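Removed from the display is one protein chain of the complex; every other protein chain stays in position.
Every chain is named by a letter (A, B and C) in the order it is written, and numbering of its residues begins at 1.
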Amino acid sequence: MGCCNSGCGDKNIHHDINTEPRAFVIDRMWDEAENIKTFVFKGTLHSKPGQFCMLWLPEFDEKPFSIARDYDGEIWLTICKVGPATTQLFKMKPGDRVGLRGSFGNGFSTVANKKVVLVGGGYGTAPLHFTGKCHQDSGSDVTMIIGARSKNLLIWEKKSEETGFRTLIATNDGSAGVEGFTTHILEKLLHEEKIDLVQTCGPEKMMKAIAEMCMKKNIPCEVSVERYMKCGFGICGQCVVETGEKMCQTGPVVSAERAMTFSDFGVFHRGAEGQRKDW
Amino acid sequence: MGCCNSGCGDKNIHHDINTEPRAFVIDRMWDEAENIKTFVFKGTLHSKPGQFCMLWLPEFDEKPFSIARDYDGEIWLTICKVGPATTQLFKMKPGDRVGLRGSFGNGFSTVANKKVVLVGGGYGTAPLHFTGKCHQDSGSDVTMIIGARSKNLLIWEKKSEETGFRTLIATNDGSAGVEGFTTHILEKLLHEEKIDLVQTCGPEKMMKAIAEMCMKKNIPCEVSVERYMKCGFGICGQCVVETGEKMCQTGPVVSAERAMTFSDFGVFHRGAEGQRKDW
Amino acid sequence: MKNLNVAFCGVDFENPLVLASGVLGVTAASLAHVIELGAGGITTKSMWRDPHPGHPNPTMFGTKEYFMNAVGLSDAGLVKGVQTMKELRERTSAPIIANIVAGKVEDFGAIAESIGELKPDVVEVNISCPNVESEFGKPFACSRVDAANVTKLVRDNVGNIPISVKLSPNVESIVDIAQSVVDAGANAITAINTVGPGMRWNIDLRTPILSNKVGGVSGPAIFPIAVKSVYDIHKALPNTPIIATGGVNSGRDALEIMMAGGTLVGVGTAIYYHGDATWKKFTDEMSAWLEQSEFDNLSDIIGLFHKK
Partner (left out) sequence: MKNLNVAFCGVDFENPLVLASGVLGVTAASLAHVIELGAGGITTKSMWRDPHPGHPNPTMFGTKEYFMNAVGLSDAGLVKGVQTMKELRERTSAPIIANIVAGKVEDFGAIAESIGELKPDVVEVNISCPNVESEFGKPFACSRVDAANVTKLVRDNVGNIPISVKLSPNVESIVDIAQSVVDAGANAITAINTVGPGMRWNIDLRTPILSNKVGGVSGPAIFPIAVKSVYDIHKALPNTPIIATGGVNSGRDALEIMMAGGTLVGVGTAIYYHGDATWKKFTDEMSAWLEQSEFDNLSDIIGLFHKK
């Protein structure tokens, strides 16, 4: 089944009216890289690429994660261990139950018969892969640029190749692909080829550089702006950027133009009590 | 506009999920006969013929009435003054406001290109007229038999003629039409002509006689079984017949066959506290 | 197929769903029909000794979210009550819960005795009616003393029939009241009656929608309050079975409130949303869930939330 059959819905419906978490069983899981694992659940969240869900570890905590796949009866989440909740999750085993709610938020556009470049950093590559799959199913040509500090932190590059995306790698230390940043690869590409759309998900400073680059060249670009999220559906106000827009509904995916109106974009985000934290 | 465009809906949806009364203004009213008036409200209840609504006189009471017309932007109710609520209503004037909710209940079937006989007694003639209009719009041939004790209690006979129904009258005292009962006229008709459907609304003993007559002759027949109603939407249990079926939802209109399974049909009904009252 | 039966105060119910008091309860025919549709048992509407007129219409209405009623506990009195109960016994073999009410503490004895003679399976005592003699007209259910006194009187007069006292959630502590009625001899608790009262008006007619101005809130809106009440009561009184009632609107809701501590599950307003299909829909959902679960018997889930 093509990914978009199960996924792409109405852009304006950001959440079901019932946001009780539903139980899902961890079907399997595997390491992607050091401290990065992919978890698979049977079922669907009826999501489109770029949307996220809230993953609940009962009696522990609940956190937002981008959906890395939602088709063929499976939901994939690719998760980086960074703190208490993700550490707890990494201790779980197939057969264990968690709660999921969503999908929430605005996803990436899917385009047909175009030339698309995706730029992923960190776990951002995973939801971009889902996006690329949708483009591909619609006849678009997909280039995936994947960045990491070094080879052992690279993820999804094999899947990218297997899926038939042109796959380009950048590592800071040159341990895989070209030495340097994804932005260098992108810059070259944009210079040499006619690209219709750039979509990126990764560290915010990287996304900001890409947004600026694309705007200068007048190439449509979408970025995924992640903010602290409590509810995921537009009530708590935790995820607003400096324009007052909620990233759980207007975002996480917004156009580069819109992102550049957020004075906090690439500059700071906020913690659980709303306190400012520089990126 | 044909009546059925605004009216006939899904048989299984008996009420909106919101049953708060809505305000309607009395547009006009007129006498139909001694103690019988028709009240007109602007708007629609999206009803089909044979359904009823709850008419609320604020700070007084709320009672069920059959819908005598619901098309061309008007709702008509033809009402007999019999007690406190109807007496209160008869004191109201155009411009006064009441509450309406509904439509509720199961209505009469509407058939196309058939020969239909309608038998009305008392205010029952009014909703039957609505029914006849729907049949006519669907190409059916309509005969309306109207009964009353005497000429001054006859209603809707002129409208019936004007609408183009073959109109036959019976009065107990012979002051109009033939002397005797509607059942006599019906019996003769059924003997002489091939009738596809008989529908009746009026005194229950009359309806029972008609139901028995039609069943004997194997002619499809529908009757309107009115019971004391509080809610109109299947919760209070006030309107159940002896099989336990609720006349506000399964009825008021049921087939003759089904009505004959109600051991109370034509025998008794119940008051506000559920106490038995013989017809 | 695993079956859904449960035992409540020694009475067997084919499934735990019982019709809540006051809904579809006017005649024996109506109540028996609800059993035919798939209820495990039925509760009569609140029966008075003497005829009790209700409020004029409108007495109830519903929205997507909630239902309101102020029927005023209309009833034709004991003569009809006795007749209804007898007829009901002839029409069905399913368990009958007879709900009784009175306006003064001492009147509960007489109605309990008369109804007790008819041997319903359970007597449910509605103490949410305002005590006409108390200083502020507060329901018996709001006072530990009144609630206990009513319970004692019913217990002493009803014979050896199990009694369940039906509590109101509109109190400072429903657990305190539960404790005091159990101490006074209640065998079980029914929780909860309607929430509020609330009030709604029509802004064009500038009139309260209910003729009584205010009315009790029921339906899905009150489910979280019902779950909490049942949970708290079961926690405090783990050996007292509960007829868990309030806003149950699906089979999953029924399972949830059983896990919170309900042995039986009262279903009233759901009928507004699901009609005659309510019973089969809910029991089908419960059966499907039970099949895929680790439990052999539905009764194993009663109070499950307290067992971890």
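As a working rule, a contact is a pair of C-beta atoms (placed from the backbone, for glycine too) under 8 Å apart; a residue touches a chain by one contact, two chains touch by 3 or more.
Please read these numbers as outputs of a predicted model, since none were measured by experiment.
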Chain not shown, its touching partners among those shown:
A, C
Which one, A:P21, A:G43, A:G180 or A:P203, makes contact with the chain that was left out?
A:P21
Please give every residue of subunit A in contact with the chain that is not shown.
14, 17-23, 54, 56, 58-63, 97-99, 101, 230-231, 233-238, 240-246, 249, 270, 272-275
Mind listing the subunit C residues that contact the chain we can't see here?
63-66, 68, 142, 172, 195-201, 203, 206, 214-215, 217, 219-225, 227-228, 231, 252, 255-256, 259-260, 289, 304-305, 308
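The rule is short, and it goes like this: only the chains that are shown with their structure count from here on.
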Going by the touch rule set out above, what shape does the chain contact graph take here: line, ring, star, complete or other?
other
Chain occupying the most central position, where position means C-alpha average
C
Interface with most residue-pair contacts lies between B-C
Rounded to the nearest Å, the gap between Cα centres of subunit A and subunit B is 62
Quick check: how many Å separate the C-alpha centres of subunit B and subunit C?
37
Return the residues of subunit A touching two or more other chains; collapse runs of consecutive numbers into ranges.
none
In subunit C, residues with contacts to at least two other chains
none
